[in-house]
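With one protein chain held back, the other chains of the complex are shown just where they sit.
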Amino acid sequence: MYYFLNDYSEGALPQVMEALARTNTCATPGYGNDPYCREAVEKLQQRFACPDADVHFLMGGTQANLTFLSAALRPWEAVIAADTAHIATHETGAIEACGHKVLTVPNHGGKLLPEQIRQVWAAHGGGKDEHMVLPRLVYVSNATELGTVYTRAELQAISRVCRELELYLYVDGARLAPALDAAGSRLRPEDLPNLCDAFYLGGTKNGLLFGEALVICRDGLKPGFRHAIKQRGGMLAKGRLLGLQFSTLLDDDLWLAAAAHANGLAARLAAGLEAAGLELLAPQETNQVFVIVPDALAVRLEQDFRFERWQTLDGGRTAIRLVTSWATAPEAVDALLEAVRP
Amino acid sequence: MYYFLNDYSEGALPQVMEALARTNTCATPGYGNDPYCREAVEKLQQRFACPDADVHFLMGGTQANLTFLSAALRPWEAVIAADTAHIATHETGAIEACGHKVLTVPNHGGKLLPEQIRQVWAAHGGGKDEHMVLPRLVYVSNATELGTVYTRAELQAISRVCRELELYLYVDGARLAPALDAAGSRLRPEDLPNLCDAFYLGGTKNGLLFGEALVICRDGLKPGFRHAIKQRGGMLAKGRLLGLQFSTLLDDDLWLAAAAHANGLAARLAAGLEAAGLELLAPQETNQVFVIVPDALAVRLEQDFRFERWQTLDGGRTAIRLVTSWATAPEAVDALLEAVRP
Amino acid sequence: MYYFLNDYSEGALPQVMEALARTNTCATPGYGNDPYCREAVEKLQQRFACPDADVHFLMGGTQANLTFLSAALRPWEAVIAADTAHIATHETGAIEACGHKVLTVPNHGGKLLPEQIRQVWAAHGGGKDEHMVLPRLVYVSNATELGTVYTRAELQAISRVCRELELYLYVDGARLAPALDAAGSRLRPEDLPNLCDAFYLGGTKNGLLFGEALVICRDGLKPGFRHAIKQRGGMLAKGRLLGLQFSTLLDDDLWLAAAAHANGLAARLAAGLEAAGLELLAPQETNQVFVIVPDALAVRLEQDFRFERWQTLDGGRTAIRLVTSWATAPEAVDALLEAVRP
Partner (left out) sequence: MYYFLNDYSEGALPQVMEALARTNTCATPGYGNDPYCREAVEKLQQRFACPDADVHFLMGGTQANLTFLSAALRPWEAVIAADTAHIATHETGAIEACGHKVLTVPNHGGKLLPEQIRQVWAAHGGGKDEHMVLPRLVYVSNATELGTVYTRAELQAISRVCRELELYLYVDGARLAPALDAAGSRLRPEDLPNLCDAFYLGGTKNGLLFGEALVICRDGLKPGFRHAIKQRGGMLAKGRLLGLQFSTLLDDDLWLAAAAHANGLAARLAAGLEAAGLELLAPQETNQVFVIVPDALAVRLEQDFRFERWQTLDGGRTAIRLVTSWATAPEAVDALLEAVRP
């Protein structure tokens, strides 16, 4: 069975496993107050060119999102997001459970447009109508839930609107590495601290056992954040595991190499599917390929491949999602392309 | 430097590390829907003699506590706990952050007495005074924060009061393995499902990289719990890591062996300290030893040992906490006893 | 200046003011434990034919909504509502502040359709997808925010879907009296306890100084509700004021007479506006009239009338909202119709 189900089906990159094994018996203080975490923080500050940023390690994306958003917002403040946003659809109302409304707008290929931010702002009385929530933070994911990416210019345009309207900009980077690797995005690591107030670099979907590195760039959002992590249940006793993994991932840009591997196979997959006469639901830009197949083909593929059925379409067609990762073997791509050959 | 700082200073038991390495490249579905989790659930159900219980894996104790308590209680319902309870003191108000008051009573050697439950109940109008919260759940930790344990008889007495007053009983088992191993406790794994409505078996402090296994025994508390986990940020993408670790820990009662190792060294430590003329702050029952030392000795010990200063006492004395674990070497105990020799 | 701004611009019906004056010096226990409240409860139980329902008095609509919804739902459960719903638009995220997501669907003349409930249910995995919230309660307002009403048949159809899918049905009755009075609705007071699990009868917009009477019909939702009221800050010390006002309002169906007065004037207003060649934005069914006027007319009207500009339309037109109430004088309607005469 070949796995295209998601990018977190296996364990971790061999370098990560090796590091865990190597340090297993070393004793360190808990809760992230250890040398591995300090090292990882420094490497992240350096790689993203933000020596003054605060870096915190969390265990998963939902945890990172809910901890940061609930720490940043006052009770009546709300988030603006695309209707496909992970926080809006697949986090079981985690943001609302912390008390905050998520205001959604129709996505454009998974993305939010700057003018949509202005529209939401205006529709809420420019923050002055006390009968409505106060929009205060813009959430984007990069790559998006549809595998598309914000180009540098697009993120700059969003950032400008946010600063003008005094909105925080937060980038959910569960798949930030594939986004930065994406052809044509022109976004560089060092752009993020300039454009947004906080972002996280996802490890779970890029070769770690688990872990997301949250980078808080805006000074006003820094105080008290370790209290927030502990209160929300996100402070790992053996925090060293997070530091060690990220430290390993940052070495020699292993994180970007892993993303390039996944993106490359996805590109080959997309090209092969199109060559086989199939249509893509969305352009392939990162490590997710959404392809439209006849229902019968979907059924046949399920015999040898694991993937997600994304959407039922008319005309006896189904859109399926194929995800590649650091762990995907080229042979799996070959096998799939072989299987769809007309 | 010898570590008596806590029982989560190192990585994981060798068997656990081996299992993680062995399965690293296997692909599985995410979020705990994998064969390792299923296996671990079955082993837990069997070992604790509760085939109908629901078992969920979480990443840490605070996360387990806040997720369960907030799922079990209606908004105006409150928790009764000892004033030393972890939820009352060292979880940054996590339970309150979920909306619930923690009603504390003075601890007796870290423990709660049945009559204190009755007193709180009566002081709140027997649940009928709408100007006060409604006490609805009793929280005990076993072993307690002071390393003491509830005997089987003590837990039975608490359980009886809870059933009489229609209160849930929840056991925080961050250190349940040492508690079950404790000499004289007479509490057996199979007692827990009979006595309480839910409990968790801690892995973090008993040789796993991380992980707590929550066992929900009462039917009414089962529905929707996976929603609760996801909403609170506790659903690990690579949930298999939790299943695999617990599955390994349950094999051949490795969990009890690890606890016995820790308890045994703690007993030796306690005996040696007393033989050296030092007084214990609390009786040693599990893997934590609280000993009173002259300030000067505390300072001297800090040169070679890591431990926590627990409490400043009068007469130039300090209570320090020494914690043993599955990872503690007998040599460390020898070294410490040597260092305190008069 | 004539007021068509809303239906809460003045104080209270003369009968209500008289009752308050008459009983001002009587001493009673607080918090609703007084004879006036008991009387009002009985009158409501009788008038709505629900002798076993629990009745609670709250001070405003947002308070009623947030207190009931947060008491009824578990943390991961969500509300289904029209996108125009008051809880979705004009309560500053009060429901989210209590932890619950409001799932909105496009309104049909301010109303929700039964098939939309099914769609939301299906889109959330029929309650089985733990990555999404669990839809658990359907919120409708009657009359709606656009002044339209659910007919008896429409509410029956919604009720049937709710029962089938095990969803609670809650009716926000801020303007329930005008809805029941509306020509053609065929909905009777005694239908409500049969069709929904809880509803409230609004007093604020129907001639009381303040006050909403919440009726909880479903047994499982009754326990603990006074705790909920107190906890959310809604338990009035001089609760008698609520009981006395509702008791007065229920006498001789004063509540329906007040609504009939408002509806009657609204009908006359609507007819007159149409006779003057103006177009209504929505059909007039209760005491709100939405009419489209040239911008210049809107400006001119503002010299003598207070009303809300509802929406800017193209072609130099504006939709304005004219609200009548128990306090509206027929002369005000005459004056307005005179002012729009071509």
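Note that the chains take the letters A, B and C in the order they are written out, and that residue 1 is the start of every chain.
Going forward, a contact is a pair of C-beta atoms (placed from the backbone, for glycine too) under 8 Å apart; a residue touches a chain by one contact, two chains touch by 3 or more.
Since the structure is predicted, the reported quantities are computational estimates derived from the model, not experimental observations.
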Query: Among B:Glu10, B:Glu130, B:Asp172 or B:Glu285, which one is in touch with the chain left out?
result: B:Glu130
Message: With the missing chain put back, one of B:Phe57, B:Trp76, B:Trp121 or B:Phe199 would touch it. Which one?
response: B:Trp76
Field: Residue among C:Gly233, C:Pro294, C:Gly316 or C:Pro330 touching the omitted chain
entry: C:Gly233
Query: In the full complex, which residues of chain C touch the absent chain?
result: 1, 3, 5-6, 8-12, 14, 17, 20-21, 23-30, 59-63, 65-67, 91-94, 97, 204-205, 209-210, 227, 230-238, 241, 306, 327
Field: On chain A, residues whose C-beta touches the chain left out of the figure
entry: 70-71, 74-77, 98-99, 130-131, 133-134, 224, 226-231, 235
Message: For chain B, which positions touch the chain that isn't shown here?
response: 75-76, 78, 89-93, 96-102, 130-133
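Everything that follows uses one rule, which is that only the chains that are shown with their structure count from here on.
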Query: In whole angstrom, what separates the CA-based centres of chain A and chain C?
result: 42
- line: Note: chain C sits from chain B at a C-alpha centroid distance in Å of 50
- request: Let me have the rounded angstrom distance from the C-alpha centre of chain A over to the C-alpha centre of chain B, please.
  value: 33
Task: Quick one: which residues in chain A touch 2 or more of the other chains?
output: 91-93, 97
